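For this view, one protein chain was removed and the others were kept in their places.
For subunit A:
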Amino acid sequence: MSLWVDKFRPKTLDDLHYHQSLSIRLKSLAASADFPHMLFYGPSGAGKKTRISCTLRQLFGSGVEKLKIDQRVFISPSKRKLEINVVQSNFHIEITPSEAGNYDRVVIQDLLKEIAQTQQVDLNAKHRFKVVVINEADSLSRDAQAALRRTMEKYMSNMRIILCANSTSKLIAPIKSRCLLMRVAAPNPEEMQIVLEHVAKKLKFDLPEEASQQIAEDSGGNMRKALLVFEALKMQSPDLSGSLTIAKPDWEIYCHKVADLIVQEQSPARVLEVRAKLYELLAHCIPPTIILKTVAERVVERVDEAMKADVMHWAAFYETRMRLGNKKIYHLEAWVVKVMSLYKHFMYNFDMADFE
């Protein structure tokens, strides 16, 4: 039995519940003979992938659903072997080049050229070109992006590229200017409720208004998360009535604990305690950026208005350093110490002012 997220994933553009104007646009593009390169961007869980697969179906018919998974081996210039998983049908191929890390350029060069230079052999195919879907395009290295540039223009007759990214900031301008940009915004709570009700109807049970509202708000625009939470809740209490407590993930609770520790006391001993907790989080593979953001947001909730801006400033500052640096814990810790000292200073000055 598959998860609801997969089970009720819309298959065609008509099934999509929100962003109708986008669906219409995609449909008309798929119908016209010249389909451009595309770049889908938007926050996670907004439905980028779903829209891509729907568009592919619209383009080529149900043939795109016959998928096979291949493992391809590429050889880097330094003779290292790279193994990349490739999902493909007769009409399209889906790759995540960031799997190859620094060598993503090799994957892009080899694979795209190979596809670009072979023509569609199936005479019944609706279109002459194949589609290459590149996931996580924003984590492509500069070299890989540069490698895409000419390929995108030169082999337009045999191939179209669909890029899927969270943000366009990390894509170089020449790539952006060669693509048709498709912004997929996160659904608003009402739209999410419609989707949740649709799922409930398909499964033939009633979804109370409050429950759907609560789920929609809690998930913060992430449809995937909303559906997962919905399924989990349904498992816990089959009737979905009364007061629901949406269980927060463990790591989030843990992050909040860390934030509370920082606000409660500022001392070297406390730093050590926080450090242990941060290590614990890192050991469980929680991305350091998410840790920092969650903790910072929680800290900000609990400190004085005048300090909030500073806390966020240092969070942004150390987050950047973390990207540049190597050892994540240093920067997390540095931020903790910084916030503690800020807090202490702030309290101290405040007290003094009070005495005078």
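Definition applied: a residue touches a chain if its C-beta (ideal position, glycine included) is under 8 Å from a C-beta of that chain, and two chains touch if they have at least 3 such contacts; residues count from 1.
Going forward, contacts and distances are computed from a predicted model.
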item: Hidden subunit of the complex - UniProt protein name among "Replication factor C subunit 2", "MYND-type domain-containing protein", "All trans-polyprenyl-diphosphate synthase PDSS1" or "Large ribosomal subunit protein bL33m"; value: "Replication factor C subunit 2"
item: Contacting the left-out chain in the complete assembly, out of A:Glu136, A:Glu231, A:Glu273 or A:Glu319; value: A:Glu319
item: Candidates A:Pro36, A:Gly63 or A:Pro208 - the one touching the absent chain; value: A:Pro36
item: Option from A:Lys7, A:Lys66, A:Arg142 or A:His345 whose C-beta touches the chain left out; value: A:Arg142
item: Omitted-chain contact residue, chosen from A:Ser2, A:Ser62, A:Ser177 or A:Thr245; value: A:Ser177
item: Contacts of subunit A with the absent chain, listed as residue ranges; value: 24-25, 28-29, 31-34, 36, 41-43, 46, 77, 109, 112-113, 142-143, 146-151, 153-154, 156-157, 167-170, 173-174, 176-178, 180-181, 183-186, 220-221, 289, 293, 296, 300, 305, 308-309, 312-313, 315-317, 319-320, 323-324
